[in-house]
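Working notes, structure below.
For this view, one protein chain was removed and the others were kept in their places.
Presenting chain A:
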């Protein structure tokens, strides 16, 4: 057992857990943040993606010890109160989901993609960059549309700040 200290969605968290604990299990089972999903459990599908120090990574392939001291953001931490994150709003408006299982991971990946490309995104880049996220409903068309829409909204939001 070890004690790990993290910041999760802006709050300090300290947890004493077995060393074999994966971040996704800490989030879901200890912190009740069940928006982060376990899909394939083999590092391929991306349903478990969260941000660690601002980077989109697979929480099913991260031991909690590896990120002791890190800043973690999950799907629960991106809205501002009742106001959805522009990426969430774009997924809703463009019907960027079918069953919704992959959606939290898609959104966390997509925010990272927009951040890295500084709002300068085209469809081909989005499709290439989303390769670490699998939608078993194969609803990619509207997901890509949502990401492109959100890229524009995030640019506007940043300009306003």
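The working rule: a residue touches a chain if its C-beta (ideal position, glycine included) is under 8 Å from a C-beta of that chain, and two chains touch if they have at least 3 such contacts; residues count from 1.
Basically, contacts and distances are computed from a predicted model.
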Absent chain [UniProt protein name; select from "Carbon monoxide dehydrogenase", "XdhC family protein", "Amino acid/amide ABC transporter membrane protein 1 (HAAT family)" or "3-oxoacid CoA-transferase subunit A"]: "Carbon monoxide dehydrogenase"
From A:9, A:36 or A:62, residue that would touch the chain that is not displayed: A:62
Contacting the left-out chain in the complete assembly, out of A:74, A:88, A:109 or A:146: A:109
Interface with the unshown chain - residue positions in chain A: 2, 18-20, 22, 41-44, 46, 49, 55-58, 61-63, 65-66, 68, 109, 112-113, 116, 129, 131-133
